[in-house]
Structures are given as structure tokens and as C-alpha cells.
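Here it is, the structure in full.
Removed from the display is one protein chain of the complex; every other protein chain stays in position.
On to chain A.
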């Protein structure tokens, strides 16, 4: 027996017991399957859809006054799904929005398929529903049926099959059709949902109004990831969703994408600051992927925010005319210089007492940029890679000094100083500031030590 076969047999395990059970079932003529209760399956399906969020910013601009709309949000499915998720202990404050989003996403896909020529085979769907119904009923006796119906779901089985299950089959048919008839101009889920909600905004708004559902926060559709940049082409970067990818594996770009190892992301601004091998944190639109599943389709997720984690863990250091540059930034630079380099994912902190600054831009407590009169007055990085910095320090040929747990690099020309401090917990903090005599207690002593 070959090794592959042995391995597969090990994983499959001994089927003797299963075979005997099967034999009993067949020989006794019991056409009973151990099919799972379809309710949770459908719930899972809708929850999955609900996780995929979409934008609803049109509502923030006010309601449209479109003409009569033949679309109506299916209230029955909405109520049912909401109730299921509540019973499941989901107490998210945006639960109602999630449920509606998931429902509209499914309807949008069906609508999109129809706009491309798909026509629903109602008879076939009806037959499939009937088949499921028969299978389901054959597995349960009356007592069980009543108990489940009353206690668990709160809807009749007829309603479940004729409304909920039918709807899931409608969606499955539409998705299959789209897979088989991919349009030349493939739209993303985001685009399809946007089109749908614009087309039916009045009906949807009416429904939200009726149910008291608040407007959607566009941030719902965003996801975050930390990864490594593997390649860059124009406005697009290829990112592997992991941080330990160094060096870049010896695979072609196509192989990496095919293997699901990396995905392309489109970045609209400041892409020049990003280079391969950098580590990056992305916030992207999770629905900006194509509606059809086509082999080798290149997916471009649209990035809304990003920051280079690399810049903080391993900031570059350079010196020009006595000015130190930490990852391309030096003292005196503007806010926009910082944002251009590190992205817009900062918080503005005005509690910066003792620093002599007026405010600071804080990047997740890992990097802080202090400003005085709109000029960068101090830079501070925490959790810097110790080995990386030790190497930088070793290679630096200008004025430098070492004490027990600190390293100093100093420019006499500009009085700029980089201080690296090893914290007892093992992390390293580095900061860049001006070491004015009156702001630095042991200035003269330090300067003498440097000169020695």
C-alpha cells in the first residue's frame, strides 16, 4: 500500500462499525437519514451572509423620492432571523442592522443575476423544497415535531419550508447561475449591494423606519489584518496575512495567489511609502471581492486605511546634514508629513503635559509624534526590535554613547538626539528630540562623555 493511501486510511479510520450500522439501516428498509435539522443550517447560512457587511451611506444623505418600488424587504425572514440570533444569545447592539444587511445581501445577489438574464426556475425550486420537506418529516415523529416547533423556532414547518428554505434555494440557484454565466464586467459584492440599495432605497428605508432600525455605520463592512507586503504593482500591493514571511518564499505571484497565500489590495493614497517585505496593518472593505467564483480571478480588496507596522518595529534611521530621520521623518516636519508616512489611523492626544508639546498623534500606543506650533518636536517609538536597533547603533559612525540600559546618538550640529531605552520587560523604546542644554539635565556631562 502506498504512503498516501496509508495516510488517508488512517484519517478515515475503521469503517466497520459504520458499515454495520448502514447495513442494518438498509436491510431493515429504514430510509431514515440522520440528516441534521435544517433550521440551524439555514441560520448559519444567513449569519454567514450577515457577516458580510455593506455600505449604506446613501441613507446618511437623506432619503430619495424614487417612484413606486415593487421590492419589499421580507419581513417574515427578517423577524425569524432576528429571533433566532437573539435566542442564540447574540446581544450585539447592531444585531438588527446585521440581520437586515445579511438579508439584503442575499436579495441583491438574486436581483443582480436576474439583471443579467437569469430567470428563476420556480418549479425546480418548488420540487427541491418538497423533497427537503419529505426528508425532514420522515425523520421525526409527531411528538418531536410539535415540541421543536413550539419551543425552538416559533414558526410553522410549512412557513419554514415555503418561505425560509425556498429563499435559500432561490439564492443558491442564482449564485450557481452567476458562477456558470460570469459577466465580462464582474462586479464586486459591494457594488452589487450598492446598486441594489440605491434601486430600492425607499422600500428599504420604509422597512427600517417601521422596524426602528438605525442607519448603518459604514465601518461595519471593514475588516482588519496584519500582514507582510510581498509585491507592489502600481496602486496595488500583494499582502500575505501573516507577519513571519521573511524572506519572501520562492513562489511566483500567481502561485502565491492560487495557493490562497496572499491577496492583492488596492491602495489609493501614499503608496510610495510602502515597499515589499514591509509589515503592514490594513483596514479594507470586506465586500470588495467579485460576485462570481472564477478560477484564478484576481481579487483586489480595497483598502480604506493602512499603517506600516514595520516602521514602528524596525524604523529606518538616516542622517542628513545633522538631522536624524526616523523612518523618513525628522523634527520640524508637519502633521501631513507624518500622516503621509504612517496613515490616518491615529488618535489625537492633547494630554501631553511635560513634553513641551501641544498635542501628539498616537498610533496605537506604538508610535507617538509630538507637535509644538505645528512642527514635529519629538518622535517616540515603543516595542522596537532590539536586535535591529543594536545593529543600527553598532553601524552608526557619528557621536554615540552607551549606558547600562540606554543608547544615545547625538548630532552636535543640530542638537538632535536619539535615545534608546531598554525597558525591564524586554521591550525597547526609542525617541528623537532636541537635546537643548536647559531641557537635558546632564547635558554638559553627556556632551563631554560623547566627545571622549
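Just a few scattered comments:
We adopt the following convention: a residue touches a chain if its C-beta (ideal position, glycine included) is under 8 Å from a C-beta of that chain, and two chains touch if they have at least 3 such contacts; residues count from 1.
Criterion: contacts and distances are computed from a predicted model.
Within the choices "Putative NADH:ubiquinone oxidoreductase, subunit RnfB", "Sigma-70 family RNA polymerase sigma factor", "Cell shape-determining protein MreC" or "ABC transporter permease", the name that UniProt assigns to the complex's undisplayed chain is "Sigma-70 family RNA polymerase sigma factor". Touching the missing chain, out of A:81, A:168 or A:330, is residue A:168. Looking at A:16, A:119, A:373 or A:387, the residue that reaches the missing chain in the full complex is A:16.
Take chain A: the residues that touch the chain left off the picture are 2-13, 15-16, 18-19, 21-23, 25-27, 31, 33-35, 38, 41-42, 44-45, 48-49, 168-169, 171-172, 175-176, 251, 255, 258-259, 261.
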